[in-house]
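Dropping a structure here in structure tokens format, bear with me for questions.
Omission of a single protein chain aside, the complex is shown with its protein chains in their original locations.
On to subunit A.
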Amino acid sequence: MTHVVPADQSTQRAAQTETITVSRYAPFRSTAITIVNLAVFFLIWELIARAELINALFFPKASAMFAAIYNGFADGTIWPELSHSVSNFMIGLVISIVIGIPVGLLMGASRIADLILSPYVWAMASLPRVALIPLLILIMGFDNSMQLTIIVLSAVFPIMVNCMAGVKTVDPSLLRAGRVFGTSRLQTYSKIILPFTLPFVIAGVNQGIARGLVGMLIGELLGGGGNGLGFLLDRAGDQFDAPMLYAVLILLAIMSVGLIQSMRWLEQRAAPWRDTART
């Protein structure tokens, strides 16, 4: 076949797309599955508890737990603690993001900044948070600022480290493309390095959320501040109030799942080019 294909036949073809029909109910299907799934879960829980296979002291009925949640909100024991924890956590997370992202980006971009800061960052990132509690109590007492500090110290380093890793792993051939096509220094950052790093930033914030929640709980459990979900948990344990204990655990689970889900939503908004394998 020595024959040259006429250019306008083989190279000018346009994308052939067909419209496909997606069921209107498709988005609701997974929600429905989740609801059924949870209902079955709590039902089995209830049945096992009613059969008294496990000591009711450790394993209350699901209905008792839901009653504890309802009563707790009705008589005002849960809400102040929940809102204390949530607002503390959100403030701590925002502080961590505001500090962690720029410092992490700086460490990724500048060798000097990396050399100077990395011993401290790595030491702090790997040190178990609980070890800091006595020192923080010594410095700040049982104050709320102590609880806030432990949240920030827990969340800020994963954010920092991920941002740094993002900048450092920028594909070198993308940087070359930038140089060939004439980006200025600022444009190299705004058009190549930052978009490349965005998924790492989001992963860092996700880790920051998980670690920050742990920090929040140890601050409230061990900090002796007398408030927050951690305090409720502690008190319920002391009073052998199993339904309340489980109620707080469920609230914590809802809180963390909610945060993680909103991050996933954000990720899909911010980085649509990455959802190859999803849907």
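In this section, contacts are C-beta pairs under 8 Å (C-beta built on N, C-alpha and C of every residue); 3 or more make two chains touch, one makes a residue touch a chain; residues count from 1.
Definition applied: contacts and distances are computed from a predicted model.
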There's a gap in the complex where one chain should be. From "Sarcosine oxidase subunit delta", "Oxidoreductase", "Metalloprotease" or "NitT/TauT family transport system ATP-binding protein", what does UniProt name that chain?
"NitT/TauT family transport system ATP-binding protein"
Which residue, A:Asn144, A:Thr183, A:Asn227 or A:Ser256, contacts the hidden chain when the whole complex is considered?
A:Thr183
Of A:Thr21, A:Asn55 or A:Ser173, the residue touching the omitted chain is A:Ser173
What residue numbers in subunit A mark contact with the hidden partner chain?
1-7, 9-17, 171, 173-174, 176-184, 187, 191-192, 195-196, 198, 271-274, 276
